[in-house]
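Complex shown without one protein chain; remaining protein chains in place.
Moving on, here comes subunit A:
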């Protein structure tokens, strides 16, 4: 799974728009608006975040490749013990990437990472 991708979100929203009205449409409208917000932020914010993540992962892994390739390699290296997630450089990358993803997916989510809220 690499999703839901923005294409899947578009498909879900357009499917709902094309469907028959239901009593729950008030709720669905909010969910759809949320999905559109995610898509918009992914289009505007994520390209720069992704490029920065690629650069960080290349440095950590000593490899080149696209985001998915490097991300898979990093996950596998953490899993097999080749890379220690507690290494400050690795942990800093995980934090930055997680915060960048959150900025796309749920910018209003309150959390304690980086002492943002606590």
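Following the convention adopted for this analysis, a contact is a pair of C-beta atoms (placed from the backbone, for glycine too) under 8 Å apart; a residue touches a chain by one contact, two chains touch by 3 or more; residues count from 1.
To be clear about the criterion, contacts and distances are computed from a predicted model.
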UniProt protein name of the chain not shown, from "Rieske (2Fe-2S) protein", "Phosphotransferase family protein", "Class III extradiol dioxygenase family protein" or "Spore gernimation protein KA": "Phosphotransferase family protein"
Hidden partner chain, residues of subunit A it touches: 1-4, 8-9, 11-13, 15-16, 28, 31-32, 34-35, 38, 68, 71-72, 74-76, 78-79, 85-86, 91, 94-95, 97-99, 101-102, 104-106, 109-113, 117-118
